[in-house]
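One structure is given below, represented as structure tokens, and several questions about it will come after.
The complex is shown incomplete by one protein chain, all other protein chains being positioned as in the whole.
The block that comes next holds chain A.
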Amino acid sequence: MRLLVLLLLIAFLAAGVLLGALNADLVGYDLGFARIQLPKGAGLLGSLVIGWLLGGLTAWFGVSTGHRRQQRKANKKPAAGA
């Protein structure tokens, strides 16, 4: 299983390198406050990474907030019962 994951990882890495090499031409981005020029591949990879990170952070924040709320409720219960 671990070998399969490793092979998949290498394949995706190779595909990323290949995609980056094939799409090396620059694309311009107007962010409103700045203008930047990035290779096509880097732009795609960057947006994927940013999206993935944002999604992960949102899920983590949601779960940890829920846990904290439950903990607070549990702490309040005995005090109310006493």
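We adopt the following convention: a residue touches a chain if its C-beta (ideal position, glycine included) is under 8 Å from a C-beta of that chain, and two chains touch if they have at least 3 such contacts; residues count from 1.
Simple rule for what comes next: contacts and distances are computed from a predicted model.
Visitor: Out of "ATP synthase subunit b", "Lipopolysaccharide assembly protein B", "Glycine/D-amino acid oxidase" or "Autoinducer 2 import system permease protein LsrD", what name does the UniProt record list for the absent chain?
Guide: "Lipopolysaccharide assembly protein B"
Visitor: Mind pulling the chain A residues that touch the left-out chain?
Guide: Counting only chain A, the missing chain is touched by 27, 40, 43-44, 47-60, 63, 67, 75, 78-79, 81-82.
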